[in-house]
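Up next, subunit A:
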Amino acid sequence: MDYLKYVDADSLLHRLDPRTKFAFFVVMAILTSVVKSGVALLFLFLFFIAMWCACRIQKYMVVLAQKLKVLLLFIFLLWFVLGLFERPVVEGGPIFFETVIPFVGGQTINFCFDWYDFYKGAVYAMRIFLMISSFYTVLLTTNFSEIILGLQKWHVPYSIAFAIGLVFQIIPMIITELQAIMEAQSSRGLEIEECGAWTKIKNYVTFSLPLLFRVISKAQAISLAMHYYQLDFSVRRSAYKGIKASKYDAWFLIANAIAIVITIVLRMYFYIPV
Partner candidate 1 sequence: MDYVVNNINYRYSPDSRDVLKNVNFSIEKGKVTAIVGPSGCGKSTLVQIFSKVIPKLIGNGVLEGSFDVPEGTFVSVVSQTPENQLFGYGVEDAIAFGMENLGLPQEEVVERMEYVLDLLNLQYLRNRSVANLSGGQRQSVCIASVLAMDPDILIMDEPVSSLDPNGKKMVQNILGQLSVNGNTVVLVDNNLVWSAGIVDHVIGLLDGEVVFDGTRDEFFKDFELQEKLGVIIPQEVELYRELSKHFDDMELFYTIEEARVQIDKKITKKEFTAPVPAAAGSENIISVHNLVKTFNDGFHALIDVNTNLPKGQVIAVLGQNGSGKTTFVKHLNGLHKPTSGDVRYMGNSILKKTVAQISKNIILVFQHPEHMLFEETVERELTFCARMQDVEFTPEQITEVLEHYHLEKERETFPLNLSMGQKHMLTILSVLFSSADVIILDEPTLGMDGFLIKDLERMIANLRDQGKTVIMISHEIPLVFRTVDYSVILNQGEKVFEGTKEELSRRSDIFDAINISLPPVVRLSQEYGFDKVCFNVADFAEEMLKRCNR
Partner candidate 2 sequence: MENKFYEMNIVGCIRRLPIIRISDDLDIASFVLLGDAELVVKAAAELVKKIPETDYLITAEAKGIPLVQEMARIMNMKRYFVARKSVKPYMLDPFVTEVYSITTQKKQILCLDREESDMIKGKRILIVDDVISTGESLKAMEALVEKAGGKVVGKAAILAEGDAAKRKDIIYLESFPVFPVQKSR
């Protein structure tokens, strides 16, 4: 099941001006890269959950979380292990195990297994997840026509906006093509299920050739179609649909502003340097 693309629905988020959503993503990306307070991030996470549930897209977020779990676990473990070699920067809190290991050349390594290791791993994993999920929230609720339109309104040249839109159109197409090729070849007797890892890799290499030709022929078809539709980036385009902000955008912005303020306040009161 391929959930990682636009889903057609009529939620509050779908009705927003794409520009509002872009702004949301940019602000959240900055916020999560600046804020390193666990409490503040936890609040932001709860706010996101509330927002997803209100807009009924929570099930797609669960899918996202499942696809990201390996990455998140890796980030968590990375910072957790690094944390083992330092003492907590703030006093208080349990320390489970502490020792000094002698190292070559008379040097020593401090080994300290404490609560702070968990904290640090969790904060980093949380930040990555929030950043990705805010991007995904926008992707899930904005179709590529709206993305192009929104970018244009921000005075991004049409050729670039169109190229971005095209990428969103082409990626799912390539995935479908790859699946079709794999099915077709296994139908003709190529074993792709019960085979070793090496054969699997070899198979993917073999699949890439027909895939490449399919993509090239698609690209040709698209460039032909662009010609048929007289797409000329030097001509000033008109627009059929206008986008304008509505009261929903105002509500959305107010809710976000409040959340951001609370996040910053929490960060100031409950900050533990990491």
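By our rule, a residue touches a chain if its C-beta (ideal position, glycine included) is under 8 Å from a C-beta of that chain, and two chains touch if they have at least 3 such contacts; residues count from 1.
For anyone wondering why these and not others, all candidates are chains of the complex that A comes from, given by their letters.
The shown structure was predicted, so the numbers you read here are calculated from the model rather than taken from an experiment.
Among the candidates 1 or 2, the one that touches subunit A within this complex is 1. Subunit A meets candidate 1 in the complex at residues 1, 6, 8, 143-146, 165, 169, 177, 180-181, 183-194, 206-207, 209-210, 213-214, 217-218, 221-225, 227-232, 235-242.
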